[in-house]
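And now, chain A:
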Amino acid sequence: MNEIAKKSIELAVSKVLGTGSLSWTSDVNGNCFGWVTLCAPESLLSIAPLLAECGARLMTATAYRNDKFGRMELDGHEIAYHFDLEGVVVTVSVCLPDTPPRVPSITPWFKNADWNEREFAELYGIVLEGHPNPRRLFLDKGLDAAILNRLVPLSTMMNGASTTTLWEKVYAGKQLPEWAKGGSN
Partner candidate 1 sequence: MSSTTYTLPIGPLHVALEEPMYFDIQVEGETVRSVELAAGHVHRGMEALAMQRNYFQNVTLVERVCSLCSNSHPATYCMAVENLSGLIVPERAMYLRVIADEVKRIASHLFNVGIMAHLTGFDSLFMHAMEVREIMQDAKEGVYGNRMNLGQCIIGGCRRDIDDSTAPFLLGQLELLKPQLDELYGVFERDPLIRTRTQGIGLLSFEEAKRHAVVGPVARASGVAYDLRRKAPYAAYADLDFKVQTDTKGDVHSRALLRLREAVQSVKIVEQCLRQLPGGPINTREVPVIPPGEAVARSEAPRGEVFYYLRSDGTDTPQRLKWRVPTYMNWEALQVMLASCQVADIALIVNSIDPCISCTER
Partner candidate 2 sequence: MTEILTDSLQAVFAILIFPGGLFVLALGLFLKGVDRKVLARLQRRVGPPLYQPVLDLIKLATKETLIPNTANEGAFRLAPVLGLTGMLVTAALMPIGGVWSGVSGLGDLLVLLYLLPIPAMGLMLAGGSSSSPYGALGFSREMCMMFAYEMPLIASFLAVAVRVGGSDGTGGSLLSLPAIMDYQFQHGPLLFDPVMLPAALALILFIPGTMGHGLFDIPEAESEVLEGPLLEYSGPLLAVFHLMSAVKLVVVLELGVALLCPNPLVATGGGGVLVNLLWHICKCLVLLMVSVTCFRAATGRLRLDQGFSFFVKYTSPLALVSLGLAFLLR
């Protein structure tokens, strides 16, 4: 079963990218994981129908910044689409070179891409092209979109804030002996 699934995935990928673009890894139990990278988001439009045709199932899509903390001036986002075919996992990573990043929607082929796409759109401010229902999914209106793009300023701001206030209250609430007063961590 595994081999058939691997073959049909390889076939689908090679139709778009040529052979050799797909690499395989496996875990201790012999489960196979395929890895593909697409350099242009448009290629997604040609690979998605092929994968849908061979019966693959979209598991989820992960968007991320190339540089987690935005420290290294490394711009750009990537999206990894994870497909499953009979127990074989293929991860198709798509680089999004544009600013703001944009990506075509694959909801026409994979019904369940809907939520996944809306989610990364709101978390990373990625523009969806051709999505039937591009509303917010989880984020409150009070929060800015693309919140994960600004993880650094946020985390430094908020991390400090609530933990420190709470700990100040803990330190203040405890009837502290002389030795414990003042001081800093």
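Selection rule: all candidates are chains of the complex that A comes from, given by their letters.
Simple rule for what comes next: a residue touches a chain if its C-beta (ideal position, glycine included) is under 8 Å from a C-beta of that chain, and two chains touch if they have at least 3 such contacts; residues count from 1.
Everything numeric in this text was worked out from a predicted model, so none of it was measured.
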Candidate touching chain A in this complex, from 1 or 2: 1
Interface residues, chain A side, partner candidate 1 - complex: 27-29, 31, 33, 35, 57-60, 62, 64, 67-68, 80, 82, 86-89, 91, 110-112, 114-116, 123, 136-140, 147-148, 151, 154-155, 159
